[in-house]
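Every protein chain of the complex appears in place save one, which is left out.
For chain A:
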Amino acid sequence: MSRRPNPGDPAFLRGLTRPRLRGPVTGRRDVLRLLGATGAGLALAACGVEGQGGKQNVTQSDVQKYWEGKTKNGVLNWANWPGYMEEDRATLKAFTKATGIKVNYQEVIQENAEWFGKIEAPLRAGQSIDFDLMVMTNGLQLEKLRQLGYLAPLDHSKLPNFAENAGESFKNPSYDPGNTFTVPFMAGITGIAYNTKYVKEEITSIASLWDPKYKGKIGMMADSQELGNFGMFAIGVDPEKSTPDDWRKAAAKLREQKDLVRKYYNQDYADAIAKGDVWITMAWSGDVYSLGLEDVRFVVPEEGGTLWTDNMCIPKTAANPVDAIMLMDWLYDPRANAGLTEYINYITPVPAVQEIVKQDAAKAKGEKKADLERLASSPLVFPTERDLAKLRRYRVLTTAEESEYQKIFTPIAQGA
């Protein structure tokens, strides 16, 4: 069998139902025979599925073939995470003004794994997912999208701004060599956030997440990579260099913490820490900065934090890929990127933005001025090389390693 039959594929359904329509049903025995035929068809259909991996290596001619005959359509559907765009969508409006492309922007991604689960079936069947551009973290799911050939290979001749303005550490990353399929949208740090209204000590160590004092008020993340990384930091292991043995030890460490944890969160931890449902939690740098609450503080624990990148990519079945790649490139114009960075407060892949924020701060007045000055000097948004050295990256997992990794870490967030 060369292709996995998709239960939603009309051709497959037709194939299954055709025997029924061949002649009139005349007796009970025929009904049984038809049922038998259906069963046989299913047995055939169900004899397994061939692998689809290994499509991450593309040649220049693949790129050409993909982009050939594709033109700008004037519309763009963008799937992104909550909190990744100004409330008034100023950046998108500026883009529409500059290019005439209307952007339908939706905050539909809450978690990488869940999002991947949703788009996997239509992409496998070669169907549109109704989005032309999406943002995914450099984790397991992005790797799967690459290997399965579900992403459009980028035509770098259409990305001059990226070539000119992207920071060196954002080019040619290990998770997507040569930026074949992705360019970074924003990067951020996973660390610890705590509410000083309830936590009366200065938090510096990851061990505080295991402190029985905070029982029932500790938040952890459900994502198995984020969670696993923190387990490894807690036992003094660098996730990027970890072995399956380290994973098991880290999992045991995380299990010790189980009764103290209020919940293993997705995006909703930010809400929980703001409302006081949790007092101390794993957190993403930009979220905490955006909350803008005096009581909620973000720290990179001394054991280490993770640096991750959220990347823009184009699903292969996109209806408007040219519009999507135009937006990608436009965001690498420092002026266009500055407004976005000023709002979302993550690490921008365009270093020249820092200068612009400083200039904006010089021009601004009052509260706005203070905000922008705080931003321009924030190590969370514009980390120094020394800060960056303290941070670790996700480990790139092979398919075999991944299944072992998942078996070890996923039951934890399920309370097992």
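Definition applied: contacts are C-beta pairs under 8 Å (C-beta built on N, C-alpha and C of every residue); 3 or more make two chains touch, one makes a residue touch a chain; residues count from 1.
Definition applied: contacts and distances are computed from a predicted model.
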Out of "Formate dehydrogenase iron-sulfur subunit", "Binding-protein-dependent transport systems inner membrane component", "ABC-2 family transporter protein" or "MoaD/ThiS family protein", flag the one the UniProt entry gives for the chain missing from this complex.
"Binding-protein-dependent transport systems inner membrane component"
Looking beyond the chains shown, say which of A:Lys65, A:Lys241 or A:Lys258 touches the absent one.
A:Lys258
Touching the hidden chain in the complete assembly: which of A:Ser128, A:Thr196, A:Ser378 or A:Gln406 does that?
A:Gln406
Looking beyond the chains shown, say which of A:Asp62, A:Glu86, A:Glu107 or A:Glu120 touches the absent one.
A:Glu120
Hidden partner chain, residues of chain A it touches:
4, 7, 13, 16-17, 24-26, 31, 38-39, 42-43, 45-53, 111, 113-114, 116-118, 120, 144, 147-148, 216-217, 258-259, 261-264, 275-277, 399, 402-403, 406, 410-411, 413-416
